[in-house]
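The other protein chains are all here in position, but one chain of the complex has been omitted.
Letters A, B and C mark the chains in the order given here, with residues in each chain numbered from 1 onward.
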Amino acid sequence: MTRIPMDPDAIRALAGILTETGLTEIEIAEKDSRIRVVRAPGVPPPSAEAPTRAAPHPPATLAPPPSELDALASHPGAVLSPMVGVVYLSPEPGAPPFVTVGQTVSAGQTVLLIEAMKTFNHIKAPKAGTVTRILVANSSPVEYGEPLMLIEA
Amino acid sequence: MTRIPMDPDAIRALAGILTETGLTEIEIAEKDSRIRVVRAPGVPPPSAEAPTRAAPHPPATLAPPPSELDALASHPGAVLSPMVGVVYLSPEPGAPPFVTVGQTVSAGQTVLLIEAMKTFNHIKAPKAGTVTRILVANSSPVEYGEPLMLIEA
Amino acid sequence: MFEKILIANRGEIALRIQRACRELGIATVAVHSTADAEAMHVRLADESVCIGPPPAKDSYLNVAAILSAARITGADAIHPGYGFLAENAGFAEMVEAHGLTFIGPSPEHIRMMGDKIAAKAAMARLGVPLVAGSDGAVPDVASARLVAQRIGYPVLIKAAAGGGGRGMKVARADEEIEEAFRVARAEARAAFGNDAVYLEKYLDRPRHIELQILADAYGDVVHFGERDCSLQRRHQKLLEEAGSPALDAARRDRLGETVTGALGQLGYRNAGTLEFLYQDGQFAFIEMNTRLQVEHPVTEMVCGIDLVREQIRIAAGNVLGYRQRDIRFNGHAIECRITAEDPETFMPTPGRVSAFHAPGGLGVRVDSALYAGYVVPPHYDSLVAKLIVHAPTRLEAIGRARRALDEFAIVGIKTTIALHQRIMEEPSFQAGDYTIHWLERFVAAGGASSGA
Partner (left out) sequence: MFEKILIANRGEIALRIQRACRELGIATVAVHSTADAEAMHVRLADESVCIGPPPAKDSYLNVAAILSAARITGADAIHPGYGFLAENAGFAEMVEAHGLTFIGPSPEHIRMMGDKIAAKAAMARLGVPLVAGSDGAVPDVASARLVAQRIGYPVLIKAAAGGGGRGMKVARADEEIEEAFRVARAEARAAFGNDAVYLEKYLDRPRHIELQILADAYGDVVHFGERDCSLQRRHQKLLEEAGSPALDAARRDRLGETVTGALGQLGYRNAGTLEFLYQDGQFAFIEMNTRLQVEHPVTEMVCGIDLVREQIRIAAGNVLGYRQRDIRFNGHAIECRITAEDPETFMPTPGRVSAFHAPGGLGVRVDSALYAGYVVPPHYDSLVAKLIVHAPTRLEAIGRARRALDEFAIVGIKTTIALHQRIMEEPSFQAGDYTIHWLERFVAAGGASSGA
């Protein structure tokens, strides 16, 4: 393979300018050569740490670690919890679950229940597809917007 | 390898325009050259402001505005004040000044006096050259490290 | 004592309650909308639950979501803070119905004080002063003059059947009463076919003065002196003081005795504030707030008490443990409410705070949920920081406020810091010479020296 020539100093310099200017991407092209440096908005330069360093216990959350949560929540096939409550995967204790991984579901089909204020709310599949992942355990608490399962076409 | 010519000032200028216009991306192409800067939404320009924004009067200084001071202080021909005191450009009131702009001086020649604690200190030319600029007025106060004059070879 | 408290609020007050809980060794649950996932009250809480989308009605006012959050986290009490559900009697009832403790008064008292007419009637029965006037209609000029002389000029002569300003006349002195009475009566007859009129004290330049109280579940009631909240714009308080430049200890004590006596008879519990209009040495009850108030810190500074800690102790069934004579008033305190608004136009200025540096040093307290990098969301109240200063005298407090405001750096969004700086320079403010109209005029005059 041909070795691609690169200029680490130029890259460092551009990275420095990114930080200095708060840019997230710089691209420079000259004839056939091209340099492009990007810093994802998520990844801040060192001066942006959150003021909770000294806190003894980081704020707990009922959901999986933010990074994964965010990733799953933005998944096109994600079914998100419309309320705070407790999840039930089957219509009643001992009964088989509404759905299992690999099962195909039709739009509007109930895939689980969320109990809030002593009422059981039917959570329905937003669209037809296959259940590729169930992200919550039976009778576990969920918060608003938390991904419950993935249904992919 | 080809070194890509880059112009950091141009990038900074574009970053400034992004901030000013609220744009998130600018791309400029000229023949084979191309430059592109991006700032993702939500990522602000780092604020240069110091935590004295609310202060009614910015800290005064006895020297010219920092920017110019810094520039002059780092000038290779700059003669810097070795002490806090009051400058005298001539040996005594009414006498002609030690040096004038355009005059050539030899290394070690006294170019002005600084009075501190009632003693007059002879400030000597660090090297031979021509006095190209006198930066302080007679009997004006100076702080440590403040540029007094420029002597260039 | 409680083991875990859910804080049903956001912003600086959620943080205020979080701090009190942490100091008491009580675990905390923060609830938040999707817009507040990065908020300080969420970062510092032991646990947090997202309860809904940004609109308050779907999150911070979402009773079902909040009660579910309390259940799944095992909280045993809920502190509502101020605003949102703090004065919602129905919410307080549901909290209790779910076997949790509502940190505040009983639903009955919240409901009673929520009805402003009922509240005034109740307070009148209990001997709390309302605006002075004739009890019922006055038959003739002579009796009108007697009433006017008793309650003091200026007086308002109002049609008993009236409304909308018709049949309403002001008399500023004895020589005006006869004319005013006749005109009011004539207008009343013409307008309502009924010439019955009554007299009321006309408050043309009142101050807003309120009294802070705490009551335990066993009938002990203590007051913590007054706050002067006369500096308001569009009925929004901007700056508060404890004590009032217009009140002396004797007047404060008299009002305090009346109020604590009344609330004792009422069987009121937890924290509360009675708001009054004050003019010519007379108090007129307006309303009672059955919750913690934004401006509670000035009282804390002057009395050396932690009102939120006390709210929690009382809700947990503790006795106050101190009497009125144990309450001392030390020095003077001023609170500046700093909002994310343009100090000239008062347009809200949500957005990213690129730098935040709070003032420090002796006698300076900052209650704020801001931090560098935080984005102030556009969905909620614009209050972003409270600067509270405390000093031995009012004059020193103003000097301290001035230097603290000069130090305060909130960069990236516009705030009202500059407005507070201008107020501190204002001679009539420095003299304590202001009414509830002062700030409107000051702002109208562009914060110029004609503000008074």
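FYI, a contact is a pair of C-beta atoms (placed from the backbone, for glycine too) under 8 Å apart; a residue touches a chain by one contact, two chains touch by 3 or more.
What you are looking at is a predicted structure, and each value in this text was computed from that prediction instead of being measured.
Residue C:400 is the one among C:291, C:400 or C:422 that touches the chain missing from this view. Within the whole complex, the absent chain has one touching residue among C:90, C:127, C:304 or C:317, and that is C:304. Counting over the whole complex, subunit C has residues 15-16, 19, 22-25, 44, 297, 300, 304-306, 330-331, 355-358, 360-368, 371-372, 391-392, 396, 399-400, 402-403, 406-407 touching the chain that is not drawn. With the whole complex as reference, residues 50-52, 55, 57, 59-63, 83-86, 116-117, 141, 143-146 of subunit B touch the missing chain.
The rule is short, and it goes like this: only the chains that are shown with their structure count from here on.
Seen from the C-alpha centroid of subunit B, the farthest chain centroid is that of C. In this assembly, the C-alpha centroid of subunit B lies 53 Å from the C-alpha centroid of subunit C. For subunit A, the set of residues that touch two or more other chains is empty. Residue positions of subunit C touching 2 or more other chains: there are none.
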